[in-house]
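Only a single protein chain was left out; the remaining protein chains are all shown in position.
Showing subunit A:
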Amino acid sequence: MIKVEHLSKVYGNRVAVWDLSFDLKKGEILGFLGPNGAGKTTTMRMITGFIPPSSGTATVAGYDIAEEPLKVKGEIGYLCEAPPVYREMSVKSYLKFVARLKKVPRSRMNHCLDRALQLCGLEDVAGRVIGNLSKGYRQRVGLAQAIIHKPAVLILDEPTVGLDPRQIRDIRSLITELSGEQTVILSTHILPEVTVTCSRVIIISEGQVVAEDTVEGLTEGLSKSETMTLRVERTPEGFQGALAALDQVVDVAVESPNRFQVRLEGGDATRALLANTVVRSGAGLLEMARSTATLEEVFLKLVTEEPEGEVA
């Protein structure tokens, strides 16, 4: 549905996005994750045709963004960072305006309008002036605007920013609801959002993709070497050395005198071996727990440590 090939955007001598490629099938929800200023918005703007790429190309629903920009724009619903609303208009007349702009035929106007109002929970405020609505409602109007013409592709730039927890939950469930018939790209710097809603994740940092996988894949990938937290009663002499000497143990870090972080490979077998070793050393095993990497750790690891890895 969306195919991005070697997309780059360079402003003067500042690189905003560099050589970005990905592929998105119909019905997928792609989480576009990265710290502020990583190039998420720039990428989305390039796909929507708001700004042209410096090099590379993208196709949306089979149309090239450079060759048939109007067709591409017709297939996309886009919610930019600040909801693009006219404050002096009422919700209903604004949505009608957008629908006409997006070439919704007159005969389907009312149907589309009602659907968007209902999906975004705006029925009660349909007649109110947008400027008088709360920020959460304005954000929902922005979302309604993006889905009004039932676009094949939905591009949402930080759709839950500035909302209260309940509204965030509502928007997330709405996005999940919409997927299936719609392909969604969602940018965010809030991690749980991705875990909750997205089927795939692209982590981008300083304009470059640093990881691309499913949510499970990403967290698993990092936990190939898992970390065990170990708490013991006392530490006999040479305890730490004995642990480190085990074949599959990669690293032993002392957290506090009786607490260790042991990184190991080899799964169950190594864990059993580790437990055995601790018990035999007479340290008095109090606790041994596996800490799976959360997406947060993956994210921080990739975003902060990648440069070294890249050089090597």
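Everything below uses one rule, namely that a contact is a pair of C-beta atoms (placed from the backbone, for glycine too) under 8 Å apart; a residue touches a chain by one contact, two chains touch by 3 or more; residues count from 1.
Criterion: contacts and distances are computed from a predicted model.
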In UniProt, out of "3-isopropylmalate dehydratase large subunit", "Outer membrane protein beta-barrel domain-containing protein", "Indolepyruvate ferredoxin oxidoreductase subunit alpha" or "ABC transporter permease", the chain dropped from the view is recorded as "ABC transporter permease"
Option from A:L101, A:A253 or A:V279 whose C-beta touches the chain left out:
A:L101
For review purposes, identify every residue of subunit A that touches the missing chain, sorted by number.
11, 45, 48-52, 70-71, 73-74, 76, 78, 80-89, 93, 97-98, 100-103, 145
